[in-house]
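Have a look at this one before I ask anything.
Let's look at chain A:
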Amino acid sequence: MPDDFEPRIVAFFCNWCTYLAADLAGTSRIKYLPNAEVVRVMCSGRVDVQFVLKAFAKGADGVLIGGCHPGDCHYQEGNYKALRRYRLLRRLLRQMGIEDERLRLEWISAAEGDRVRVVIDEMVATLKRLGPLRKAEEERAHLTEVA
Partner candidate 1 sequence: MQRELKLQREADLEWARQVSQRPGCEGLFSCLQCGACSGTCPLSIYMDFSPRRIVALVREGFRKDALSSKTIWLCASCYSCAVHCPRQIHIADVMYGLKREAIQDRLYPARFPIPVLAQEFYKMVRRRGRNSEFWLVLRMALRSNPLILLGMVRTGWNLARTGRLSLRRERIRDIASLPQEIAPREVA
Partner candidate 2 sequence: MSDRNGAVRIGVYTCHCGANIAATVDVKALAEFAALLPNVVLSRDYKYMCSSPGQDLIRQDIRDHQLNRIVVASCSPHLHEHTFRTALKVGGLNPFYFHMVNIREQASWVHENKAQATRKAKDLVCAAVRRVAFHQPLERGRVAIHPDVLVVGGGIAGIHAALTLANAGKHVFLVEREATIGGHMAKFDKTFPTLDCAACILTPKMSAVRSHPNITLWTYSEVTKVDGYVGNYKVTVLRHPRYVDEDLCSGCLECLEACVCKQAKVPDDFNLGLSKRKPIYIPFPQAVPQVPVVDPETCIQFKSGKCKTTCIAACGDRHAINLRAEAKVEQIEVGTAILATGFQTFDARRTPYYGFGKYPNVYTALEVERLVNASGPTAGEVVLRDGRLPRTVGIVHCVGSRDENTHRWCSRVCCMYSLKLAHLIKERTGAEVFNFYIDMRTPGKGFEEFYQKLLNERVHFIRGRVAEVTDWVFDASEEGKLVIRVEDTLAGFVRRIPVDMVVLATGLEPRADAPEVRRLFNISCASEGFFLERHPKLAPVNTFTDGIFLAGCCQAPKDIPDTVAQAGAAAAEALALIDAGYVETEPNTAHVMEEQCCGCKTCISMCPYHAVSFIEDIHKSRVNEVLCKGCGTCVAACPSGAIRQNLFEDDEIFAEIEGVLSNA
Partner candidate 3 sequence: MPNPYGYFPGCSLKGTGVAYEESLLALFQLLDLPLAELDDWNCCGATSYMCIDECSAFSLAARNLALAHKAGHRELLAPCSACYLVLRKTQDYAERYPGIAAHNGHLAICRAIRVRHPLEVLYTDLGPERIRKKLVRHWRGGRVACYYGCQMVRPYAEADRDCDPVRMDELLGAVGVPTVDYSLKTKCCGGSLTGTTHSVGLQLTEILLNEAARKGAQAIATVCPLCQYNLDAYQSEMRRASGKRPDMPILYFTQILGWALGGDLASLGFRRAISGRKTIEQWFTKDRVEKEAYVR
């Protein structure tokens, strides 16, 4: 694949842990790759299956979901719901021929600024290895209608 391939990642970060971790990364001036762009949701439990499919349909090479650590959810158990949904999603995506690594769920607490760097940089590396989600148009179209 071309070396200049820059993966695009849509990151759904929960407002209370992972989004704050990203803020902390900022205030600590931690440098990471610019390939991930954050959509803020109140809780990882809000991340709808459609959001993920939409992201892939619209050209994302990877989707990252960030929530609070198990037991730490600001809404008690939203992150568990997210986990359940994530497992189901993976199976679904596999059937669509989308590799597991393209969807990632991470628990990142408000204190773990550097974890944001690690996760995003890792994911970019993985996606560079996998290459662009070069789904034929009809595949994307298929995704779109599912979404």
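One rule holds for everything that comes next: a residue touches a chain if its C-beta (ideal position, glycine included) is under 8 Å from a C-beta of that chain, and two chains touch if they have at least 3 such contacts; residues count from 1.
In picking the candidates, the idea was that all candidates are chains of the complex that A comes from, given by their letters.
Quantities reported herein were computed from a predicted structural model and do not represent experimental measurements.
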Candidate number, among 1, 2 or 3, whose chain touches chain A in this complex: 2
Complex contacts: residues of chain A adjacent to candidate 2: 8, 10, 16-17, 19-20, 22-23, 25-27, 29-32, 34, 37-43, 45-51, 54-55, 58-60, 71-72, 74-78, 81, 85, 109-113, 117
